[in-house]
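Would you mind keeping the following structure in view while I ask a few things?
Omission of a single protein chain aside, the complex is shown with its protein chains in their original locations.
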Amino acid sequence: MGKIKVGVAGYGTIGQRLADGVYLQEDMELVGVADFAPTLAVRALKEKGMPYDLYLVDGADKSAFDKYDIPVSGAFHDLVDKVDIMLDSAPAGVGAKNKEIYLEKGKKAIFQGGEKNSVADVFFHGYANYEQGVNKDYLKLTSCNTTGLIRSVDCLDRAYGIEKVAITIVRRVADPGDYHRGLTNALQVDKAPTHQAVDLMTIMPHIHATGILVHTPVTHGHFITVLATGKQKITKEMALEVFRKHPRIRVVTLDEGFLGNASLFKYARDLGNVRGDMYEIGLWEDSIVESGNDIMYGIHIPQESVTIPETIDAIRAACGMQLTSKEGTAVTNQYLNIGRFQ
Amino acid sequence: MGKIKVGVAGYGTIGQRLADGVYLQEDMELVGVADFAPTLAVRALKEKGMPYDLYLVDGADKSAFDKYDIPVSGAFHDLVDKVDIMLDSAPAGVGAKNKEIYLEKGKKAIFQGGEKNSVADVFFHGYANYEQGVNKDYLKLTSCNTTGLIRSVDCLDRAYGIEKVAITIVRRVADPGDYHRGLTNALQVDKAPTHQAVDLMTIMPHIHATGILVHTPVTHGHFITVLATGKQKITKEMALEVFRKHPRIRVVTLDEGFLGNASLFKYARDLGNVRGDMYEIGLWEDSIVESGNDIMYGIHIPQESVTIPETIDAIRAACGMQLTSKEGTAVTNQYLNIGRFQ
Amino acid sequence: MGKIKVGVAGYGTIGQRLADGVYLQEDMELVGVADFAPTLAVRALKEKGMPYDLYLVDGADKSAFDKYDIPVSGAFHDLVDKVDIMLDSAPAGVGAKNKEIYLEKGKKAIFQGGEKNSVADVFFHGYANYEQGVNKDYLKLTSCNTTGLIRSVDCLDRAYGIEKVAITIVRRVADPGDYHRGLTNALQVDKAPTHQAVDLMTIMPHIHATGILVHTPVTHGHFITVLATGKQKITKEMALEVFRKHPRIRVVTLDEGFLGNASLFKYARDLGNVRGDMYEIGLWEDSIVESGNDIMYGIHIPQESVTIPETIDAIRAACGMQLTSKEGTAVTNQYLNIGRFQ
Partner (left out) sequence: MGKIKVGVAGYGTIGQRLADGVYLQEDMELVGVADFAPTLAVRALKEKGMPYDLYLVDGADKSAFDKYDIPVSGAFHDLVDKVDIMLDSAPAGVGAKNKEIYLEKGKKAIFQGGEKNSVADVFFHGYANYEQGVNKDYLKLTSCNTTGLIRSVDCLDRAYGIEKVAITIVRRVADPGDYHRGLTNALQVDKAPTHQAVDLMTIMPHIHATGILVHTPVTHGHFITVLATGKQKITKEMALEVFRKHPRIRVVTLDEGFLGNASLFKYARDLGNVRGDMYEIGLWEDSIVESGNDIMYGIHIPQESVTIPETIDAIRAACGMQLTSKEGTAVTNQYLNIGRFQ
């Protein structure tokens, strides 16, 4: 099998990272990305020398791109024609419209969390239900919080069995560089239960989950507390053992200097990671506490980048590149350089 | 019995509010407050026309007060001599030193949450263990989060029985007007379990509690999610019934416009409450979710003012003014105008 | 002349404060306020016992008010019928529509800064151009920043003559309790020159002004640096002399503990001011620096309350209650208790 050809629809916060992530997969070829306007992301692509090609979505004004001398390689349908599979990170709701084009041209696609579940055949997570996505045409990824949350719950569940989960999400309200949304000196409460708990139950139907979400005025990552009720008593040591083995979980401590979400962002910057991104979730050893059969812990979700590995897993599943979670995630991890710190 | 004579040591964020609260109690007399320097709080007292007297703690420089024409009524020991009971809201650790003076002069005292438990005979909460404080000499109040948390857990416990509690505290990191502490675009994680869970177990030893605390860059109130495991199934309706009856719990909804912590602060300002303070905790009806025998809900803690009613309850208990929680809290509530909204 | 009868259209952040301010004027009668929905502000009015009457604007759903047992005294046109003058603090743009009703019923009105200048006969400031508003029917107030800025520039100008002004506005981006706007970890730049400089030139056409505005993620007041070029050399002492005499300017210092905008808010809360509001602008003595004939200084603008005195001045001017700025502002100050700190 030759390289799988991949296109990206929507070159925003997620789309940029998907493109960069696919670019690193030696068994995939990034054909190009599509967008609507010469946003700062597109202009940065130009300033970097166009490492990959740009296509224009329908309705885009080519002269706006010409103004900045941004080379354009064709229209959205040209891109779709050339690929085996599309990663759709268009604004919420647009993916459902794009699907009509994918269907018409017989191309597979992976949608992001902003779309409705009905857009896809399978609501997908690289660890929790990879096998359900194998050779399917349309997958939808879990959202950033759900993706990271499930990593931690799934590994406890596989090792010890989990019955019930209650979460509190301390949600970062905006990404760095956002001005269109934001809170100033306010915590904002959402109607409970929060959708991430509901989504976890969709992916892992044998677990009962509920939770509350509160928005906070920060940009560098969500923080989730998880209270997981085991089928058996789970000690802190038992939990740590499986957390430490997970390549996409980075166990950290306060003593090392990881004092909160901003420490992980800073560390990723100092590592030289592109954009200061981190694919792993952070999990504080100091936060793990037992309570009867319950185990409680706190995790950090790097919202801009956490779904990238599982989305690449989804390509592997949908295209039948690897048939099991174990194999598929291992190849993704290798090319994304995940797990090197262990 | 004549009016109980009360003094306040430390005229900071809590001390100001204690003084104002005692001032409203018709069966108490506020003799005066003591402080060290002509802080803005002291200068505001002066600008208001000295509604109560000011005493200087040892080591204070009277000339600094003279510079602003602030009248001084005497030294700290003069104040202690004149009172039946002191409310000690001096900086953490100073209360333990002050206690030597109280002991020497045979005066009762109520300490705030910053002191060690050993400073007092009883670690006190107006609803959960009022009777233990009756006619005792030295009581210590629970901290702001613990005070509000226990209000909600105690009323569920009395009605239905609670076995276990797991909390997540989204802590406001500074008060309005603070510059000496603060976070900028960061969530900071604490070592678990957080002390409020431990303190709850001290006050309510029949309940097991644990929890995680994360600091957030806001000033208008903490937010706590509580997962409470009942001895029996507790439905949302059962929980609401007891929450709504509690005079120090204000049940609110998102639909009304209470979108988060800042809404409650704004509402208290618009009510004309002094300083925009609120004595009640907020409890979002929309946040209540059931999960098996567990009930989960979110509460708002107005950190500057929430402990004032329970501190006044403590005076009532320590001085034997009322012998039961029901009677003591009722009189406090009446003079503080708590419960009027119901 | 009997008491001037005043109504308030729009019971939001500004409308509430206008109503409370008028309520304190012994030579005015607050007939009532009008709003559209049972907002938290309206519900607080109800919880306070309806100190003044509520009218419903056209299109309001009375059943929504009935749900909370909020008494309604009539429709908007009923309110307009009963008053001599309306204070219009409806959302920006609505005031222009309301004006048609005022015109039809032959009633005077004062508009807030959100409306276009063309809505009014005179763009008004209580100190800088009071006399132009005398006996006029329609006045528009300067916005919060411009109101405070002009106070400081006008008093320098009257004493020493000012030729030129350059300002930098560090704008608070939201009010406490706002969720619909806000910035998180971002400074946002506006196109220059900022409108406040242009507005200053409209009110004070003999002065040239320009400036830059940057939005910052705080809620407790704007900060403006003013560089004023005198017709003669203005020393720090000369500037301080006139600033200190101005009843609506509070000169503060860092040494006292006024470290920034939040100190002034805290101080106003501790003073017991309703909502923690302050009518005066703050002016830091420590910020005043000379540079040739230029004098530079920094001021604090309490955005929620700063325009209230000048709006009440506008009633006095429009209704011919006092014919000069000196007399009009003096009466307003007396009833608002402004200047007591001096």
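Each chain gets a letter, A, B and C, in the order it is written, and its residues are counted from 1.
Following the convention adopted for this analysis, contacts are C-beta pairs under 8 Å (C-beta built on N, C-alpha and C of every residue); 3 or more make two chains touch, one makes a residue touch a chain.
Note that the coordinates shown come from a computational prediction; the quantities given were computed from them, not determined experimentally.
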**Item:** Touch criterion as defined above, residue of A:104, A:131 or A:256 at the omitted chain
**Value:** A:256
**Message:** Touching the hidden chain in the complete assembly: which of B:129, B:147, B:168 or B:188 does that?
**Reply:** B:188
**Prompt:** Touching the left-out chain: which of A:185, A:229 or A:291?
**Reply:** A:185
**Request:** Just the residue numbers, please: which parts of subunit C touch the chain that's not shown?
**Result:** 164, 166, 168, 170, 185-189, 191-193, 208-212, 214-221, 223, 225, 227, 254, 259-262, 284, 286-292, 294, 296-298
**Item:** Interface residues of subunit A (partner: the chain not displayed)
**Value:** 16, 39-41, 43-45, 47-48, 176-179, 184-185, 220, 256-260, 262-263, 265-267, 269-272, 274-276, 340-341
**Complete:** Absent-chain interface residues of subunit B come out as 173-174, 176-179, 181-186, 188, 217-219
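Following the convention adopted for this analysis, only the chains that are shown with their structure count from here on.
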**Prompt:** In terms of residue numbering, is the interface formed by subunit A and subunit B classified as same (over half shared) or different (under half shared)?
**Reply:** same
**Complete:** So the chain most remote from subunit B by C-alpha centre is A
**Asked** How many angstrom lie between the CA centroids of subunit B and subunit C, rounded to a whole number?
**Response** 36
**Prompt:** How far is the middle of subunit A from the middle of subunit C, if each middle is the mean of its Cα atoms, in Å?
**Reply:** 48
**Prompt:** Any idea how many Å lie between the Cα centroids of subunit A and subunit B?
**Reply:** 42
**Message:** Could you pull out the residues of subunit B that touch at least 2 other chains?
**Reply:** 185, 220, 259-260, 262
